[in-house]
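Supplied in structure tokens, the structure appears directly below.
Every protein chain of the complex appears in place save one, which is left out.
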Amino acid sequence: MMEQGNAGVGIGDKSLSVTRSSFGSRYLTVVLAVLVFAISVPWWADSATTHLLVEIFSLVAVAQMWNMLSSFGGVVSIGQQAFVGIGAYAFFYVANQGAWNPFLYLPVAGICAGAIAVVFAPLLFRLKGAHFSIATWAFAEMFRIGINSSDSLGAGAGLSFDRITELDRWARGAATYWLGLAVVCASLLTLVALLRSSYGVALRAIKTNEGAAESLGVPVAILKRAIFVLSAIVTGLAGGVAYLNALQVSPNAAFSVSWVAFAIFAVVIGGAGTVEGPIVGVLIFFALRETLSNYGAWYLILLGVAAICVTLFVPAGLFGWFKAKTGKGLFDLSFKVTHRQ
Amino acid sequence: MSAILESLLNGIFLGALYAMIGLGLSIGFGVMNIVNLAHGDFMILAAMMSYGISAWLKIDAITTVIFVLPLMAVLGYLLQRFVMSRTLGSGPLPPLLVTFGMSIVLQNTMQELFTADTRVLPSSDALSGGSLGVGGVSIGLLPLLTTVVTLAVFASLELMLRRTSAGRILRATSDDRSTVRLMGLNDGRVFAYASALVFALVGLAAVFYGIRSPFTPASGPERLLFAFEAVVMGGLGSMWGTLLGGIMLGLAQMLGEYIHTGYGPFTGHVAFFVALLVLPNGLFGRSIK
Partner (left out) sequence: MSLLETNNLSANYGLFQALFSINLRVEDGEAVALIGSNGAGKTTLLKSIAGDLLSYGNAVSLEGTAVGKLPAYVRVSKGISLVPEGRRLFSSLTVEENLLLGQSSKRPGPWTLARVYDVFPVLYQVRRNMATALSGGQQQLVAIARALMGNPRLLLCDEISLGLSPVASNQVHDALKVVLDEGVAVLLVEQNIQKALKTSTRFYCMRKGEIVLNGNSATADLDEITREYFGVYA
């Protein structure tokens, strides 16, 4: 089935129409089945499995947000870990003090991370290119060091999710899993919805040629800042869920550059600019981690070398290469512009 | 009073070290438009080189400079010629990704091969412990030497850039790489030599850094961050800006340490963001395209 949509992006001419299709719209039943299957997991899998799945979900969310920023907005951040940590800390802090069911406080993670992004965006965006990127890293470091010295936030030892004991073990694991599932679905929906909207077209224009986009009336500066904040919100949520999964958060872990490093590797190796690519990349990452766990840091070295080789020789990433060869994919983000009859 | 003066001087001396570390970054960006995210890690690699050579030949770290500089220069040349040159021309992302990958690979490989032990580079006690007393203020010999060497390096580089044909070529390449080709020069080769220069500077900084500070394989990224802050505060594209930016950072960090031990890096980062707010192009920067 084809969906009809009116883009009207910078084109006031209503004689044009944009058509898009997606796997989802074509195979709605399959998507629903997969979702139902995913939701059912806590009832038949063991806790180690659900724990691992939540780790995978949170990295996919962080990776998709990095993907959205860089491949579709031209914004290269190596400070996403700031939002992971801010989200986690906000969630833990508020949930520990709160009176309601602790899991309900997860949105605080997103809100807090988003707010900080709003405050710092004007400062960060004064720089361009690699300098912007390193500034985002400095930004994350500032938080890491600051919280390390903050006793009210547990300093170096961090915080633990105290109120978790209020629920029985299965319920805890299941709730964490479902929150993780919700977050990763949110990240995918955000990405797909954004890109299929007129903002998505505008973002791709910015990525291709910023100057030209600006001269066409695309509000480049506002859009870049907007997706920066949007990615911060979802990354914050992912951080909240990831550390809920671990039941404790510490500054050196939550604000570690590894978060963005793994996200980048997953996106690059899997295929930047696609929705499926980062998922492929994250799965490869975890496969490597689980199989090489006895060999110390060698899986990281392998990952780094793989990322370098892919960047140099297969820039479209593994999935990107696959898609170019076979034209098959799960999420179709392409569109056609035709004249209306 | 003399305590404050000493802190100030130490801030300046620390800043000089940051300037030396940042110089390579500044030239790399100025001439080749590349920011090497593994800059700090290559410096740690050089420090490890110095450590190994001084242990093997039983010499002090300063003397290892004779070996470390050429070795690093060759490494820089090869890396640019065979790896980084492939990333140019496809946008800003590939060089960032490749150097980021190199950073992770370097850190973890060094850790696997050399363990995560903290090391410090050996030097004569007279140097690392010695100090001069000037008007009631005690000035460490090592920081003083580091500052003098930094100034000498900056001055020599300035001379090289202004007075030699190699310097002319570097300046021209940073202006307009493709027109340099029309002059009959292989711009790829110019980049490779520029990279050799950058890596040699990194090697030099590594020795002075390693004598002063204990380091581990994971110490690289934080050095990159400080070096980068120095370069940006001083203004992109300005060599002397990097010197002043380094000093600004050194002073900011010393202020933090003065308030409370360990607060140094934090005040440094804060100062960096404040500087960004007040001087978006740094002290002497040209606006980046």
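By letter and in written order, the chains are A and B; residue numbering begins at 1 in each of them.
Following the convention adopted for this analysis, a residue touches a chain if its C-beta (ideal position, glycine included) is under 8 Å from a C-beta of that chain, and two chains touch if they have at least 3 such contacts.
Owing to the predicted nature of the structure, the values given are computational and were not obtained by experimental measurement.
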item	value
Among the chains presented, those that the missing one touches	B
Contact with the hidden chain (one of B:Leu5, B:Leu185 or B:Ala218)	B:Leu185
Residue ranges of chain B at the interface with the undisplayed chain	165, 168-169, 171-172, 174-176, 178-187
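Here, only the chains that are shown with their structure count from here on.
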item	value
Separation of chain A from chain B, taking each centre as the mean of its C-alpha atoms, in whole Å	33
Footprint of chain A on chain B - complex, ascending	29, 35, 37, 83, 86-87, 90, 92-98, 100-105, 108-109, 111-112, 221-222, 224-225, 228-229, 232, 236, 262-263, 265-266, 269-270, 272-273, 276-277, 280, 288
Residue ranges of chain A touching chain B (in the complex, touch as defined)	70, 76, 78, 123, 126-131, 133-135, 137-139, 141-142, 145-146, 149, 257, 261, 264-265, 268, 272, 296-298, 300-301, 303-305, 307-308, 311-312, 315
